[in-house]
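One protein chain omitted, others in place.
For subunit A:
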Amino acid sequence: MSILAKSQAAEIQIGPAALEDVPRVIEIDAKITGEAKAEFWYSFFSGQGSNPKRSFLVARDEGRVVGYIIGTVRAWEFGSPPSGWIHAVGVDPTARKAGVGTKLFNEMVEFLRGAGANTIRTMLHIDDHLLMSFFRTHGMAAGPFVELEMSAEQT
């Protein structure tokens, strides 16, 4: 059950993550994915200062972090012209269904557009229907790239 009503979502502030926000982001991410990835989050945070094409945003409800999103403009990897990648987005399960994810998404798209991206991309697990549905609700659909993989142990 969401602790935020739709009207409260209007009070949600989206802004750049600060160092002291990272533990809370790690906590929310761990709640969602079941895995705490401290090294990843601190590494992304520390890398954004020197990279104007990278953004780490958080959503705050009365100062408390209730969601996060990270994105980067990347060029020519996999032969792709400059495009904005959304690497992760998450909202505390207790703060969902109040538009927090949409606010984060819209702010990130605005940032990526301003940083030179004409296309916004993301990648997610094929069985994560909820997240896929979230991205599709905002207009995203399958693009021209396909992810392939194999076991590194395969002969």
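Simple rule for what comes next: contacts are C-beta pairs under 8 Å (C-beta built on N, C-alpha and C of every residue); 3 or more make two chains touch, one makes a residue touch a chain; residues count from 1.
Just so it is clear, contacts and distances are computed from a predicted model.
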Options "Glycerol-3-phosphate ABC transporter ATP-binding protein", "Rrf2 family transcriptional regulator", "Phosphoribosylformylglycinamidine synthase subunit PurS" or "Cytochrome b561": UniProt name of the undisplayed chain: "Rrf2 family transcriptional regulator"
Contacting the left-out chain in the complete assembly, out of A:Gln48, A:Thr102 or A:Thr122: A:Thr102
Candidate in contact with the missing chain, chosen from A:Leu19, A:Met123 or A:Ala142: A:Ala142
Subunit A residues that touch the omitted chain in the full complex: 99-103, 105-106, 126-127, 129, 132-134, 136-139, 142
